[in-house]
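Here is the structure we will look at.
In this view, the complex is presented without one of its protein chains, the others remaining in place.
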Amino acid sequence: MSTRLAKQGRLIDRSKQITFKFNGTTMRGFEGDTLASALMANDQMMMGRSFKYHRPRGVVASGAEEPNALVGLGEGARFEPNQRATTTELFEGLTSISQNHWPNLEFDVGAVNTALARFLPAGFYYKMFIHPQPFWKHVYEPIIRHSAGLGKAPDKETKDADTYEHFYAFADVLVVGGGVAGLQAAKAAAQSGAKVLLVEQTSHWGGRAPVDGGTIDGLAPDAWVEQTLTELKATDNVTIRTRTMGSGVYDHGYALAYERLTDHTPGAPGPRHRLWRIRAKQIVTATGAIERPLSFAGNDVPGVMLASAMRDYVVNWGVTPGQRVIVATNNDDAYRTAISLKKAGVDVLRVIDARTSGGGALADEARSLGIRVDPGKAIAKVKGGKRVKKVAICNQDGIGGAREEVACDAIAMSGGWSPVVHLWSHCGGKLIWDDALAHFRPDPARPPLGADGNGFVVPAGAANGPVSLGDVLADAQTAGEAAANAAGFTPKTADAPKGVSELELPLEPVWLMPANADMPLRMKAWLDFQNDVKVSDVQLAAREGYESVEHTKRYTTLGMATDQGKLSNINGLATLANALGEDIPQVGTTTFRPPYTPISMGSIGGEARGEVFQPIRKTPVHEWNDANGADWEPVGHWRRPYAYVRPGEGVHDAVNREVKNARENLGLLDASTLGKIIVKGPDAGKFLDMMYTNMMSNLKPGKCRYGLMCSENGFLIDDGVVARMDDDTWLCHTTTGGAERIHGHMEEWMQTEWWDWNVYVANVTEQYAQIAVVGPNARKVLEKLGGMDVSDAAIPFMGWADGKIGDFDCRMFRISFSGELSCEIAVPASQGLAFWEALIEAGKEFGVMPYGTEALHILRAEKGFIMIGDETDGTIIPQDLGLNWAISKKKEDFLGKRAQQRSHMTDRNRWKLVGLETVDGSVLPDGAYAAGEGVNANGQRNVIGRVTSTYYSANLDRGIAMGLVLHGPDRMGEVIEFPGTDGKIYKAKIVDPVFYDKEGKKQNV
Amino acid sequence: MKHYSAFAVAREALRYHTGWERAWRSPEPKKRYDVIIVGAGGHGLATAYYLGKNYGIQNVAIIEKGWLGGGNTGRNTTIIRSNYLQDPSAAIYEKARSLYEGLSQDLNYNVMFSPRGVMMLAQTQHEIRGYQRTAHANALQGVKTEWITPERVKELVPIINLDGPRYPVLGALWQERGGTARHDAVAWGYARACSAMGMDIIQQCEVTGVRSENGHVVGVDTTKGAIDCDKLGMVVAGHSGQLAEMAGFRLPLEGIALQALVSEPIKPCMDVVVMANTVHGYMSQSDKGEMVIGGGTDGFNNYTQRGSFHHAEETVRALVETFPMISRLKMLRQWGGIVDMTGDRSPLISKTPLGGCFINGGWGTGGFKAIPGSGWGMAQLMATGHSPLTEAFSLDRFKEGRFIDESVAAGVAH
Amino acid sequence: MLTLHCPYCGVNADETELDAGGEAHIKRHGPGSDDNQFHDYLFTRENPKGVHLERWRHAAGCGKWFHAARCTATLEVFGTYPAQVYEPPQDIKDAISAKRPGWSWREFE
Partner (left out) sequence: MSDPVSAPVSAMNHASYVGIARVEETGLQGMITLRGDLSSATLGKAIKAATGQGVPDVRRVAVDGDSGACWMSPDELLLLVPYAEVEAKLAALNETLKGEHALAVNVSDARAVFRVSNGPAREVMAKLAPVDLSPGAFEPGEIRRTRLAQVAGAIWMEEDGAFRVICFRSVADYVFKLLSVAAQPGSEVGVF
């Protein structure tokens, strides 16, 4: 059984007991425990089930590389699936559940897959479930999906109880990893004066060294770490963070660091996670190395664990996974585990060393402690289901025969170490294969390249290959100095601290145990514990021609689990290489992608949720609108009232009321969102003549003109009224969506094409609240408020003037988008609300009503005015809309002119704008197409037109519409058919698009 | 070719699966082929497959500089739909979708086509109009789509937040027979079928030059030597520009990075594909349980197969708002691909200025869903010189100003 | 995630402050140009895998358009310069030559 040891545990505080829950059972641990160590202390070795076969899974590692011990953490609005028990700090009241089983962890129906394993090899689903066709979607897939998936999905209505934030940080040197290498590299870099940011993913410093032992400058690693930390903390140009994982390296020195602020103190004030967006001149990756499992039959049984992890649990947390342990290894380092266990009072039955030579100094020390060492031996098979019961031992060179069985309850395995090269590789750093140490390490000749074309990532310590404490520290010193130097600082070259550790003999690569294990054994030798990928699966992939490492990965799902292959990739590659008879470097690796370990979606979104998910742009009248029944419509980032709905009224009743009232009495429109752009300068007229299809240079001061803008590709992009202010100043109105776009459009042409023209542009859209006073009573209400002369004589239609209305300084435009007598009045935004309220108050006796965007649409449609975004969709040229009158014939050039000369643009078969009237007065469906005769070569029904706008007109009490129709203007009076998606056929007559006041009398009074 | 079936798997199990043969051969190139397809991605392999199946042209080589299916075929978010607005798009995507329906049986390889339904949310009045227009167009194009209410949206997608503080869900365009498929399996299935027809799939072989005589292609130079051919099909997605340059012409294309990401796997919680274009995000759940999320494109030329992080960030932000329950899920992996964008964001399937040389590219962000239709049409074009499916996608449309613009109905091309 | 030096305000701008504007030094063809010229002006792009000259706007900064010389295969930046020129300045050409000897881009080298 796994238990807490009487002594040991450098990271736990035995005086502070913590109570937590696992699968409903209350358990106890200590402050400083991880969930994994605490579970083991409570003899909970089995922590989950595997992905494919639902096999029992126990913790195998002690850190970020853990593939098995994944739990559902927390409850309700704080529930989080797939949380690694090995990186979860224990806290009072923690609740956790194991995953991927039904009905429970101990008894899981899905485990039947284990029995069927032989029938479910890699890629089996590509070969099965093919017939009958509908069964995939309705039978096979649902079963596969339910047995797959890992953690429980949060409740569908869950709203995260926590907040998140981002932080922009800039450093000369970013050091990732707070082990002795990271600490030393940071120190070395900082001594040059460089600004250093050092991040460590766990809550404690020092990494493996304090567990592995040895001395640094004569000090125990713990003491040295303390001392170095104190120095770094005292250094102004160094910033250090724990619980902050360097998660990704991107181009131009951009790096992400994932800080977990309150995961260990849920509910504490402040954000839960902070995602650091770092720009670093140089990045040092002191990310250490990860131990490799050994591939032997039954290496996935709970109780089989990485040797280093077992050592961590004993030394850091004072827990042992078993009482009678066997160590299997191909290197010397694993002997440290045997020794630690023995010293902690755990019975170490023997060390099975695949090397015939046996081990070195560490092996001797083990022997001197009375541990039996068996050189040249291997584990043939582990027996036991939910827990290791015994092992069968055989010779390493063989197929696994002649076995000796030994009863035990835990196995420590070590297949050597692989440097953590993820961050080095994210941005294109390449790797080389080190034969001596049998691992891939960063190739110093091919680093990831930064903006200046030089490398910007420097690996340090074990992440760069070195193994012994001395080499690691020396490499870290060099790396720190190199990074500082590359960042433009002059490093103080100092000697690295002297690290002393036992001399280790070279490892012997062992990719399969025993070397020639037969098929039954290979089918039980796991490579990827979570995804259930075995040696036999990789061999099958190779046999079937999935030879590329990417093919094998995807075919077998090797390395695609939540640990992204941290434990399985190298063993898998080696297995593939052997199967193909190639060398490992020839086979190569799969691509390393961010993040290093998974990061929360919440942290990626940062602060952008709820009210600040996206900006909402508000006009000065916004709050009034909100308080007066506005049914909001998002227009770009603006919110505009679709209609002002009164109590007990439906939205459409409101619209009809507003439409009638604007024609009969007095309507107010908050038009503040319309773009207002000042164009000034000696060449402003010339410039506007290029921007607009029509002539603007000859507009008289005091006058307004409706203008069209096209893209260089010929298509209509915006329209609006242009007013000439004085000799060299124009004011251009744009659509609501157009203000920023058109301002940018003008700046672009000004800066990049006609930069020698003397023109300045300013976007003054938000300086003004602009209110349209519309209807027969428009003039009355303005006269009542008093001020400027608003008579037709003073300000004729399409004229403008500055003046005062009541106390308000304003600019008045006699323009109309409704066909009614209409003044658009601009006042300073800070007085906008006051002005609006004054109009509402004074307008009462004239039947004033505010109207929204839908009424605006209907009023303009009744007049046959086009609307950008309705009649246009990015494929429409002015000629399609019968707007030729607004295209200057005199001008040699304007944006879009040349484009409009292309054959398809001048094609007489382009659909043209017409009005459409349903025969029965009903409303045409929006977006309906007019069906023509027959079908095209692809069997699609031929079409001859479509509806662009369609409304119920309360003023005409019938449906009105505009549309684009083939030869439309030549077919007045013809009736065409629009099949609706409701199955009905709508018949409509082609008519003139102006439905109301054709002579335009009403606007011009 | 050994037939795949549950029975075959059971039989092989008895001998520990040692009896399976290679899914495709890896031959050395011959001196000459009737047709050479450059690019062993989905589109290239499908083109070769239908050349053989529909036109009996089987003396074909598919040349791949890397490993087959290793480009955008193996990097995309596997969405399949045909609810496009413009006739030419709807025609080719619906052809593709209908071929996907029976592809597993046709190829005897389970590509896991899952017609789980694709939903495009309308979150503004403008989007409502756009999608209603699309629905009307689809009805006449023979594409089955429908407009559904917010209530129905919630039924189909229980995890959705209907009235987010920013954009309420006002309805959706729903294509019930849209869905997803296993992207690798599509490439592998076509490859296996091509190989079985005797076609040569030559991986790890890069084209270094295109040889022509008096205006007609006669072969290609490769890292495995010169190979002759009568007809050449360029189907290389992100690298179309480079290949066209070798053939002596230029294309209206630009290569940019597109990103995607997946969450850790969780138990099934979303059975359909949801696209939210107003906030620029789309998401589906894979059979493995991962939430598969599409990111945005960069605005600049980029051949690194890495995108800029802020695009992934914008997408995740939008989806957390749309599906609040994913906030505490974790991003497992993000990646990028190179997509080639044309002037109107619609593909090129066309003859080229070089006789006997054909191009299939410019699929931008939406190529996977088109693979079978694209291969079908491209094969017809190469074999007969004309295909109604591909006619509108010819190169000359840009000169004439005859664009195929799908963005008009607020539809994105994912 | 690019950072580009804005030659106007001297800021090393984060990509999120910038708008990309596509290929640089494109000559406008208006009325009077033939179909091919106009087609190439609007649609044909260098799209190189390597040295590229392109337009950027410091949109969330000083609002100015500038040009960047950049490698699309490595994202290495050779330099940035104001947009009001018809060809890259000599110092930019030299900077590119130093890193990519024998480079050429359209009519420039």
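We just call them A, B and C in the order they show up, numbering each chain from 1.
Assume a residue touches a chain if its C-beta (ideal position, glycine included) is under 8 Å from a C-beta of that chain, and two chains touch if they have at least 3 such contacts.
The shown structure was predicted, so the numbers you read here are calculated from the model rather than taken from an experiment.
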| item | value |
| --- | --- |
| Left-out chain, listing which of the shown chains it touches | A, C |
| Options A:F91, A:F119 or A:F170, residue touching the unrepresented chain | A:F170 |
| Options A:G93, A:G218 or A:G270, residue touching the unrepresented chain | A:G270 |
| Contact with the hidden chain (one of A:A829, A:V848 or A:L881) | A:A829 |
| Candidates A:S203, A:T239, A:N485 or A:N628 - the one touching the absent chain | A:T239 |
| Positions on subunit A where the hidden chain makes contact | 163, 165-170, 195, 239, 268-271, 274, 277, 279, 607-608, 611-612, 614-620, 637-638, 678, 680-682, 758, 760-762, 764-768, 806-808, 828-831, 833-835, 837-838 |
| For subunit C, the residues touching the chain missing from this view | 8-11, 14, 16-17, 59-64 |
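In this text, only the chains that are shown with their structure count from here on.
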| item | value |
| --- | --- |
| Whole-Å separation of chain centres (CA-atom averages), subunit B against subunit C | 31 |
| For subunit A paired with subunit B, centre-to-centre distance based on mean C-alpha positions, whole Å | 22 |
| Numbers and ranges of subunit C residues touching at least 2 other chains | 1-2, 35, 42, 74-75 |
| Residues within subunit B bordering two or more other chains | 304, 308-309, 399 |
| Complex interface listing, subunit B residues touching subunit C | 239, 241-242, 250-255, 298-304, 308-310, 340, 342-343, 398-399 |
| Footprint of subunit B on subunit C - complex, ascending | 1-2, 15-16, 19-20, 22, 35-36, 39, 42-45, 47-49, 52, 54, 72-75 |
| Subunit A to subunit B touching residues, read off their complex | 51, 78-82, 118-119, 121, 124-131, 133, 136-137, 141-142, 144-146, 148-160, 248, 250-251, 254, 256, 277, 427-428, 519-520, 523, 536, 540, 543-548, 550-551, 554-555, 557, 560, 562, 564, 591, 593-595, 598-602, 604-606, 608-611, 613-614, 616, 633-635, 642, 713-714, 869-870, 873-875, 899, 902-905, 925-929, 931, 936-941, 943, 946, 978-981 |
